[in-house]
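All protein chains but one are shown at their positions in the complex.
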Amino acid sequence: MNNALQSPPRIWWKPAEPAEKLWVRLAFGWCIVLFAMMPLWHLKGGQNPSGLRYRVDPKAYMARTQEFIKTYKVGEDHGIPVVAPPPGSDVYLIGLQWQWQPVLKLQQGASYMLHLSSYDVNHGFNLYPFNVNFQVVPGYDYGLKVTPTEAGDFRIICNEFCGIGHHVMVGRVIVTPPEGGAP
Amino acid sequence: MTDRASPSPPGEEEIPAGQRFFDNFFLLLVLGIVIMVVSFTGWGLVEILSLKPAPLP
Partner (left out) sequence: MNAGFRICPATGRKIYADAESLIRANAVAATVSLLVGGIAAILVLLTRWQAVHLLDAVWFYRILTVHGISMLIFFIIFFEVAVLYFAGAVLLNSRLFAPKVAWAAFVLMVAGALLTEAMMWTGRADVLLSSYVPLRADPLYYLGIILFAVGALIGCVVYFGTLVVAKRERTYEGSTPLVVFGATTAAIIAVITLLHGAAIYVPTFFWSLGIGTVDPQVYRLIWWALGHSSQQINVAAMVSVWYLLGALTVGSLVLNEKISRAAFVLYIMFISLASAHHLLVDPGMGPAWKVWNTSYAMYLAVLASMIHGFTVPAGMELGMRVRGFSKGLFEWLKKAPWGDPGFSAMIFSIVVFGFVGGITGVTFGTEQINIIAHNTLRIPGHFHSTVVSGTALAFMGATYYVIPLIFRRRIAFYPLARIQPYLFALGMLIFSMAMTFAGSFGVPRRHWDISFGQAPFDVQFNPAVDAILGVMAVGGLLAAVGGGIYILVTVWSVFFGERLDLAPGQAFTGHGLPAGLLNPPPAPPAEEPAHLPHAGFGGRTPGTMVLVMVFLLAFVVYYFVNWKLLSFVWKVG
(Lines give C-alpha, C1' and ligand atoms only; values in the text may rest on other atoms or scores of the structure.)
Protein backbone atom coordinates (compact mmCIF):
# COMPACT_ATOMS: atom_id res chain seq x y z
CA MET A 1 0.00 0.00 0.00
CA ASN A 2 1.26 3.51 -0.68
CA ASN A 3 0.18 7.10 -0.37
CA ALA A 4 0.03 9.73 -3.06
CA LEU A 5 3.38 11.25 -2.10
CA GLN A 6 5.28 8.03 -2.66
CA SER A 7 6.31 6.51 -5.92
CA PRO A 8 3.98 3.57 -6.55
CA PRO A 9 5.18 -0.05 -6.82
CA ARG A 10 7.14 -0.87 -9.90
CA ILE A 11 4.05 -2.16 -11.66
CA TRP A 12 0.95 -0.25 -10.65
CA TRP A 13 -1.22 -1.01 -13.67
CA LYS A 14 -3.58 -3.28 -11.77
CA PRO A 15 -7.32 -3.92 -11.89
CA ALA A 16 -9.53 -1.95 -9.55
CA GLU A 17 -11.50 -3.53 -6.74
CA PRO A 18 -15.21 -4.30 -7.37
CA ALA A 19 -16.49 -1.24 -5.46
CA GLU A 20 -14.36 1.16 -7.49
CA LYS A 21 -15.36 -0.56 -10.71
CA LEU A 22 -19.02 -0.25 -9.71
CA TRP A 23 -18.69 3.47 -9.14
CA VAL A 24 -16.84 4.01 -12.41
CA ARG A 25 -19.56 2.12 -14.27
CA LEU A 26 -22.35 4.06 -12.55
CA ALA A 27 -20.60 7.36 -13.25
CA PHE A 28 -20.02 6.38 -16.86
CA GLY A 29 -23.69 5.46 -17.20
CA TRP A 30 -24.63 8.87 -15.87
CA CYS A 31 -22.24 10.49 -18.35
CA ILE A 32 -23.99 8.71 -21.20
CA VAL A 33 -27.34 10.02 -19.93
CA LEU A 34 -25.87 13.54 -19.75
CA PHE A 35 -24.61 13.25 -23.29
CA ALA A 36 -27.77 11.73 -24.72
CA MET A 37 -30.02 14.44 -23.27
CA MET A 38 -28.68 17.08 -25.61
CA PRO A 39 -29.42 15.43 -28.96
CA LEU A 40 -32.67 14.15 -27.45
CA TRP A 41 -33.79 17.66 -26.62
CA HIS A 42 -32.89 18.76 -30.13
CA LEU A 43 -35.35 16.14 -31.36
CA LYS A 44 -38.08 16.42 -28.74
CA GLY A 45 -37.52 19.61 -26.76
CA GLY A 46 -38.78 23.10 -27.36
CA GLN A 47 -35.69 25.13 -26.55
CA ASN A 48 -32.47 24.86 -28.52
CA PRO A 49 -29.88 27.51 -29.31
CA SER A 50 -29.83 26.50 -32.93
CA GLY A 51 -31.16 28.48 -35.83
CA LEU A 52 -29.91 30.58 -38.67
CA ARG A 53 -26.36 31.78 -38.43
CA TYR A 54 -24.80 34.28 -40.80
CA ARG A 55 -22.08 36.87 -41.03
CA VAL A 56 -23.35 40.36 -41.49
CA ASP A 57 -21.96 43.84 -41.75
CA PRO A 58 -23.24 45.83 -38.75
CA LYS A 59 -24.24 48.76 -40.94
CA ALA A 60 -26.17 46.51 -43.29
CA TYR A 61 -27.93 44.92 -40.34
CA MET A 62 -28.80 48.33 -38.94
CA ALA A 63 -30.19 49.39 -42.29
CA ARG A 64 -32.31 46.26 -42.53
CA THR A 65 -33.57 46.84 -38.98
CA GLN A 66 -34.57 50.40 -39.82
CA GLU A 67 -36.40 49.11 -42.89
CA PHE A 68 -38.18 46.53 -40.72
CA ILE A 69 -39.12 49.26 -38.28
CA LYS A 70 -40.52 51.45 -41.06
CA THR A 71 -42.62 48.59 -42.41
CA TYR A 72 -44.25 47.56 -39.13
CA LYS A 73 -44.11 50.68 -36.96
CA VAL A 74 -47.22 51.22 -34.84
CA GLY A 75 -45.95 53.82 -32.39
CA GLU A 76 -43.17 55.03 -30.18
CA ASP A 77 -42.22 54.41 -26.57
CA HIS A 78 -39.66 56.58 -24.75
CA GLY A 79 -38.27 57.57 -28.15
CA ILE A 80 -37.88 53.98 -29.34
CA PRO A 81 -40.09 52.80 -32.24
CA VAL A 82 -42.67 50.12 -31.52
CA VAL A 83 -43.34 47.50 -34.20
CA ALA A 84 -46.05 44.86 -34.59
CA PRO A 85 -44.78 42.35 -37.18
CA PRO A 86 -47.14 39.64 -38.44
CA PRO A 87 -46.74 36.04 -37.24
CA GLY A 88 -44.23 34.07 -39.27
CA SER A 89 -42.22 37.12 -40.27
CA ASP A 90 -38.53 37.92 -39.86
CA VAL A 91 -38.17 40.17 -36.83
CA TYR A 92 -35.03 42.29 -36.55
CA LEU A 93 -33.71 43.32 -33.15
CA ILE A 94 -30.49 45.30 -32.83
CA GLY A 95 -28.45 46.03 -29.73
CA LEU A 96 -26.41 49.18 -29.71
CA GLN A 97 -24.73 51.26 -27.02
CA TRP A 98 -27.05 51.58 -25.08
CA GLN A 99 -30.48 50.54 -26.22
CA TRP A 100 -32.42 47.79 -27.94
CA GLN A 101 -34.33 48.66 -31.08
CA PRO A 102 -37.22 48.31 -31.72
CA VAL A 103 -39.83 47.61 -29.05
CA LEU A 104 -41.59 44.43 -30.17
CA LYS A 105 -45.29 43.74 -30.10
CA LEU A 106 -45.82 40.01 -30.66
CA GLN A 107 -48.71 37.57 -30.39
CA GLN A 108 -48.88 34.77 -27.89
CA GLY A 109 -48.58 31.38 -29.55
CA ALA A 110 -47.35 32.77 -32.88
CA SER A 111 -43.87 32.02 -34.21
CA TYR A 112 -41.39 34.56 -35.48
CA MET A 113 -37.84 34.38 -36.83
CA LEU A 114 -36.08 36.66 -34.34
CA HIS A 115 -32.79 38.02 -35.65
CA LEU A 116 -30.22 39.24 -33.14
CA SER A 117 -27.14 41.32 -33.86
CA SER A 118 -25.13 44.21 -32.52
CA TYR A 119 -24.19 47.50 -34.07
CA ASP A 120 -21.00 47.91 -32.05
CA VAL A 121 -19.79 45.64 -29.21
CA ASN A 122 -20.97 42.39 -27.63
CA HIS A 123 -24.35 42.66 -25.92
CA GLY A 124 -26.34 40.08 -23.99
CA PHE A 125 -29.97 39.35 -24.80
CA ASN A 126 -31.87 38.41 -21.65
CA LEU A 127 -35.62 38.13 -22.01
CA TYR A 128 -36.92 39.01 -18.58
CA PRO A 129 -38.50 37.35 -16.62
CA PHE A 130 -38.20 34.15 -18.63
CA ASN A 131 -34.46 34.15 -18.38
CA VAL A 132 -33.92 33.33 -22.04
CA ASN A 133 -30.35 34.35 -22.83
CA PHE A 134 -28.34 34.72 -26.03
CA GLN A 135 -25.05 36.36 -26.96
CA VAL A 136 -25.41 39.25 -29.38
CA VAL A 137 -22.21 39.55 -31.40
CA PRO A 138 -21.36 42.34 -33.85
CA GLY A 139 -20.79 40.97 -37.32
CA TYR A 140 -23.14 38.00 -36.82
CA ASP A 141 -26.85 37.56 -37.49
CA TYR A 142 -28.33 34.97 -35.10
CA GLY A 143 -31.81 33.94 -36.31
CA LEU A 144 -33.89 32.05 -33.73
CA LYS A 145 -37.43 30.84 -34.26
CA VAL A 146 -39.28 31.99 -31.15
CA THR A 147 -42.82 31.41 -29.90
CA PRO A 148 -44.05 33.50 -26.96
CA THR A 149 -45.78 31.22 -24.50
CA GLU A 150 -47.73 33.78 -22.50
CA ALA A 151 -49.06 37.29 -22.84
CA GLY A 152 -47.54 40.14 -20.91
CA ASP A 153 -45.21 43.09 -20.82
CA PHE A 154 -41.62 41.87 -20.75
CA ARG A 155 -38.14 43.32 -20.82
CA ILE A 156 -34.89 42.73 -22.64
CA ILE A 157 -32.03 43.26 -20.21
CA CYS A 158 -28.52 43.54 -21.61
CA ASN A 159 -26.37 41.14 -19.62
CA GLU A 160 -23.05 41.43 -21.39
CA PHE A 161 -20.85 44.33 -20.33
CA CYS A 162 -20.96 46.83 -23.16
CA GLY A 163 -19.51 49.99 -21.70
CA ILE A 164 -20.50 52.63 -19.25
CA GLY A 165 -24.18 52.73 -20.24
CA HIS A 166 -24.62 49.00 -19.81
CA HIS A 167 -27.06 49.36 -16.93
CA VAL A 168 -29.51 51.58 -18.82
CA MET A 169 -29.79 49.16 -21.70
CA VAL A 170 -33.29 47.78 -21.35
CA GLY A 171 -35.68 46.90 -24.16
CA ARG A 172 -39.31 45.91 -24.18
CA VAL A 173 -41.39 43.07 -25.61
CA ILE A 174 -45.16 43.18 -25.39
CA VAL A 175 -47.00 39.95 -26.06
CA THR A 176 -50.70 40.23 -26.74
CA PRO A 177 -53.13 37.38 -26.14
CA PRO A 178 -54.28 35.55 -29.27
CA GLU A 179 -57.91 36.80 -29.21
CA GLY A 180 -57.29 40.52 -29.29
CA GLY A 181 -54.57 42.76 -30.60
CA ALA A 182 -53.96 41.66 -34.17
CA PRO A 183 -51.86 44.35 -35.87
CA MET B 1 8.43 8.33 4.99
CA THR B 2 10.34 6.54 2.28
CA ASP B 3 9.59 7.57 -1.23
CA ARG B 4 9.43 4.13 -2.73
CA ALA B 5 6.57 1.84 -1.79
CA SER B 6 8.00 -1.63 -2.33
CA PRO B 7 11.10 -2.87 -4.09
CA SER B 8 10.90 -5.30 -7.00
CA PRO B 9 13.73 -6.88 -8.94
CA PRO B 10 14.39 -4.94 -12.12
CA GLY B 11 13.39 -6.50 -15.43
CA GLU B 12 11.24 -9.17 -13.79
CA GLU B 13 7.95 -8.34 -15.47
CA GLU B 14 7.43 -6.07 -18.41
CA ILE B 15 5.84 -2.73 -17.66
CA PRO B 16 2.31 -2.76 -19.16
CA ALA B 17 1.78 -0.54 -22.20
CA GLY B 18 -0.87 1.50 -20.41
CA GLN B 19 1.54 2.31 -17.62
CA ARG B 20 4.25 3.32 -20.07
CA PHE B 21 1.75 5.53 -21.89
CA PHE B 22 0.70 7.30 -18.68
CA ASP B 23 4.35 7.79 -17.73
CA ASN B 24 5.16 9.54 -21.00
CA PHE B 25 4.35 13.15 -20.15
CA PHE B 26 5.53 14.42 -23.51
CA LEU B 27 3.13 12.17 -25.38
CA LEU B 28 0.32 13.24 -23.09
CA LEU B 29 1.22 16.89 -23.70
CA VAL B 30 1.10 16.42 -27.46
CA LEU B 31 -2.20 14.54 -27.28
CA GLY B 32 -3.73 17.20 -25.08
CA ILE B 33 -2.72 19.97 -27.42
CA VAL B 34 -3.73 18.15 -30.59
CA ILE B 35 -7.16 17.10 -29.33
CA MET B 36 -7.93 20.65 -28.18
CA VAL B 37 -6.61 22.32 -31.32
CA VAL B 38 -8.54 19.97 -33.61
CA SER B 39 -11.80 19.50 -31.76
CA PHE B 40 -12.31 22.91 -30.21
CA THR B 41 -10.19 25.53 -31.89
CA GLY B 42 -9.85 24.13 -35.39
CA TRP B 43 -13.40 22.93 -35.77
CA GLY B 44 -14.66 26.12 -34.12
CA LEU B 45 -12.77 28.30 -36.55
CA VAL B 46 -14.06 26.26 -39.48
CA GLU B 47 -17.59 26.76 -38.19
CA ILE B 48 -17.17 30.52 -37.93
CA LEU B 49 -15.28 31.01 -41.14
CA SER B 50 -17.74 28.97 -43.19
CA LEU B 51 -20.74 31.12 -42.30
CA LYS B 52 -22.43 32.70 -45.27
CA PRO B 53 -23.39 36.38 -45.55
CA ALA B 54 -26.85 37.13 -44.20
CA PRO B 55 -29.59 37.37 -46.84
CA LEU B 56 -31.56 39.67 -44.47
CA PRO B 57 -34.95 38.67 -45.96
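Miscellaneous remarks
Chains: A and B, in written order; residue numbering restarts at 1 for each.
One rule holds for everything that comes next: contacts are C-beta pairs under 8 Å (C-beta built on N, C-alpha and C of every residue); 3 or more make two chains touch, one makes a residue touch a chain.
All figures in this text were calculated on a predicted structure; none of them were measured in a lab.
Taking every chain of the complex into account, the chain not shown here touches A, B.
Within the complete assembly, A:Pro148 is the residue of A:Pro81, A:Gly95 or A:Pro148 that touches the hidden chain. Touching the missing chain, out of A:Ala84, A:Leu104 or A:Leu127, is residue A:Leu127. Screening A:Gln66, A:Ser89 or A:Asn159 against the full complex identifies A:Asn159 as the residue touching the chain left out.
Not every partner is drawn; the one left out touches subunit B at residues 1-6, 18-19, 22-23, 25-26, 28-29, 31-33, 35-36, 39-41, 43-45, 47-48, 51. Contacts to the hidden chain, counted on subunit A, fall at residues 1-10, 12-20, 22-24, 26-28, 30-32, 34-35, 37-39, 41-42, 45-51, 53, 77-80, 99, 111, 116, 120-122, 124, 126-135, 137-142, 144-149, 155, 157-164, 166-172.
The definition used in the following text is that only the chains that are shown with their structure count from here on.
Subunit A and subunit B have centres, each the mean of its CA atoms, that are 33 Å apart. Per the touch definition, subunit B reaches subunit A in the complex via residues 1-8, 13, 15-16, 18-19, 51-57. Subunit A makes touch with subunit B in their complex at residues 1-2, 5-13, 53-56, 60-61, 64, 90, 140-141.
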